[in-house]
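Read the structure below first, then the notes.
Shown here: the complex without one of its protein chains, the others still in place.
Note that the chains take the letters A and B in the order they are written out, and that residue 1 is the start of every chain.
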Amino acid sequence: MAQAQSAVATESLPYNDVIPGAVVGRDGEALIVNREKLLELARYLRDHEGYDYLSSVTGVDNLTHPKRQGVERFEVVYHLYSTKRGGGPLVLKARAPEDDPEIPSVVSIWPGADFQEREIWDLFGVRFPGHPNLRRILLWEGFNGHPMRKDWKEAYYEEEHKPYSSRWPYGHYPREEYKYPWQEERAVYKDNLVFPKGFDPDRWQAPEVEYRLGQDIYRELEKLKTDRIIVNIGPQHPSTHGVFRMVVALEGETILGLEPEVGYLHRNHEKIGERNTYLMNIPYTDRLDYINSMSNNLGYVLAVEKLMGKVEVPERAKYLRIIMAELTRVLNHMFAIGFLLNDLGAFFTPALYALEERELILDLFEAASGSRMMCNYMRPGGVAYDVSEEWVAQAKKLVFERLPRAVDELDYYLTENEILLARTKGVGYLSPEDAIAYSTSGPVLRGSGVPYDIRKVEPYCIYDRFDFDIVTEDGGDVYARYMVRIREARESLKILRQALKDLPGGPVIGKKKYTFRIPPGEAYQRIEAPKGELGFYLVSDGTANPYRYHVRSPSFINLTALGPMCVGHKVADSVGILGSIDIVLGEVDR
Amino acid sequence: MVGKGILRGLTTTARHLLETYLDDVKKIPSRYAYDRHFIKQPLEEKGIFTIQYPEERRVLPERFRYVPMLLYDADTGEDRCTACGICAKVCPTQCIWIVREEDKTGKPLPRSQEFYIDISICMGCGFCAEFCPFDSIKMNHDYEIAVYNRYPDLVLSKDDLVVPTTYYAQLYPEAWAAEERAREEERKRKAAREKALAAKRAAKAKAAAKKKDEQKDAGK
Partner (left out) sequence: MADEYLEVPPELSRNVFLTTLDTVYNWSRRSSLWPMMFGLACCAIEMIAVAASRYDLARFGMEVMRPSPRQADVMIVSGTVTKKMVPQIVRLYNQMPQPRYVVAMGACATGGGPFKEGYNVVSGVDKFIPVDVYIPGCPPTPEALLYGMMRLQEKIKRQSVKTVPWYRKERDDIPVPVLGPDILDLRRKEEIKKISAQLADSEKYLERLETKTTQKA
């Protein structure tokens, strides 16, 4: 953009009357912010405009975008919401050139940006001056390069976009002389390895890793003459719900500081997603939060539909989407409660009861979509398959009779249990202000008494047709989150009863297509997934593949609050607090 | 009262325990009979929830998908696949490899020469079956495919993949019936169209002949 032009245009841009020169332009709905004035503007927006909830921070590399030639290479996109007003986002973009990739950190204003800025540093190599703990999060210190940059190539790199031309019509796979599978055979190191040129393994030294631990909050404990020790929980530990590591600083048994260490399941979802076509990404989203594949599908498909503009979804498909998403929520909440109890020491019995109901719900998913867990059911413009009369009858039987009974039984069985109360009440307190500041979402946010449910504040699909309530609990502790889950499962059953009763007939999808006409642009679509706010950020450059594909995963960002919640508690409670956040590592690490 | 919650919990577990015993006693001759049978779990299931795999098996729904298979016509023995490559194009993991058959001049023929699926990469999404325009690639229900060696045992070639259409009809009775109906209609429509075309052509030929005759007459 030319200097003179922008000088004229800035007068009409918002917020420039308050902070002169803060906003330098527009890009669609987004405001382009001068990075020097970013902090000032952010503070103003939080304090005076009510934008207290930072939903997503993500990076974009503009290197090969055909419409963005000539603009600075790196772009950081902020999506802001207001928890009090509700409604749509305010999108900010800050840009940085290639030779000076630095953008001031907003952690001091919205602490929820902590992990997300670390992720951008890790994958894009954009530095955030002012960040208290800027080190790699998904990969390890010393990794070769920043892989989400468009010019970073993997060892198995073939072409910029799928489908690859080597598969058809001359797709010779195994040849006589091949010792390894095809991909390995043609990689330089005969494996998925990229080393810098001239790398010498003998001279390699791993960089030092510093953990930000040990806030001195319990001074009186020093009188007890206990030793301060660092304990590593995970990555192989039965209560970390997968491959997750907590580095805990302890004074005796009291936690002084806790830092989550993630990335043990970083599967490069976004890099692969940018190579896929829009259709191909649907089954990949199943593997994000692998307990609730249906709601992941829904979020992604809605994002694609938003990008496509006006898409007609048949009435029956709209209802089926709601039914699937809410069945998933019931499933997830029962599963989460079962495994929370597992973590608290009630080994496996509550989880077994929850799993029994889960199997019956999965039977429904399998009959509708073909797979128990990886459903791959939604498509832009509808759902993949219709369900039979028999299926509806079975679902009704399950929703009207069996599941309410199961939820009630779980409630009767656990809620008043004295041991559960002793382990959960007052443990892991998160105040409403902190819950918003740390950008937590879902049951964690509502367990702190903030009535924020995207199904109500920014309705998507047809949630505005159903009668249900936002569940909140004021406790802010593990018990409150547990109660939110039980009550939310009941609300979901309420929605399900209405949806199954009104399920109309008709088609479920128009013509099935495997390529979509997507205009250039960008879209951010968030839904209320069972774990919290699941957002998909897509940038299209008009081709068949997304230019940028980012997942704002609830588990990952809820983890930001784990450290502050655990400080001051006993080490055994950290496991329960983690269980109450209900993370899934596929979504945390992507 | 302290202890009430724990007592509640204990009664619940005790009830579940009792139910399993009652259920076990009720079903005793059939449950442990060693003839393989397929069961569908009722939604009122209480007590023992277990399916005694491998003696008992769950009834798989028709849409169940595991890994792909290729169909050949049971009557004629011909592959349905025409090597159009759509499955390879929509495959998200790009695990399908097709070599199209060509004649001596290099002109492509509607047949595949080689067909590989690397099922150590396949994610079982079912897109290939969903978008195949010739109903040639479908998802198999056979999940008992564990092996001792990975490469090349898990790279399925055409010989490993092909199954007759009768097998498919057995696995997917509803879809098979629907497809047969569609094919029958298509055939009818085609026949009707051809008939109409033939009639048209005949009429045209007749008209032309008439014209010729007329011309001949005029020439005379």
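Everything that follows uses one rule, which is that a contact is a pair of C-beta atoms (placed from the backbone, for glycine too) under 8 Å apart; a residue touches a chain by one contact, two chains touch by 3 or more.
Just so it is clear, the model here is predicted, and its values are computed rather than measured.
Counting contacts over the entire complex, the absent chain touches A, B. Across the entire complex, the residue among A:N268, A:T415 or A:T543 in touch with the chain not shown is A:N268.
Of the candidate positions A:G25, A:P147, A:G299 or A:G447, contact with the hidden chain is made by A:P147.
Considering the complete assembly, chain B touches the hidden chain via residues 41, 48-54, 57-58, 66-67, 92-93, 118-124, 143-151, 153-154. For chain A, the residues touching the absent chain in the complete assembly are 138-140, 142-144, 147, 152-158, 166, 170, 172, 175, 181, 183-184, 186-189, 191-202, 204, 206, 235-238, 242-243, 263-269, 271-272, 275, 283-284, 287, 290-291, 351-352, 355-356, 358-359, 372-374, 585-586, 589.
Keep this in mind: only the chains that are shown with their structure count from here on.
Put simply, the C-alpha centre of chain A and that of chain B have 34 angstrom between them.
Residue ranges on chain B touching chain A, taken from their complex, read 2-6, 8-9, 12-13, 16, 41, 43-44, 49, 60-61, 63-65, 83, 85-86, 88-92, 94, 96-100, 108, 114, 116, 118, 120, 123-127, 130-131, 139, 151-152, 155. Looking at the complex, you find that chain A touches chain B at residues 162-164, 167-174, 180-182, 276, 279-284, 349, 353, 356, 359-360, 363, 366-371, 374, 376, 384-385, 394, 397-398, 401-402, 409, 412-421, 512, 514.
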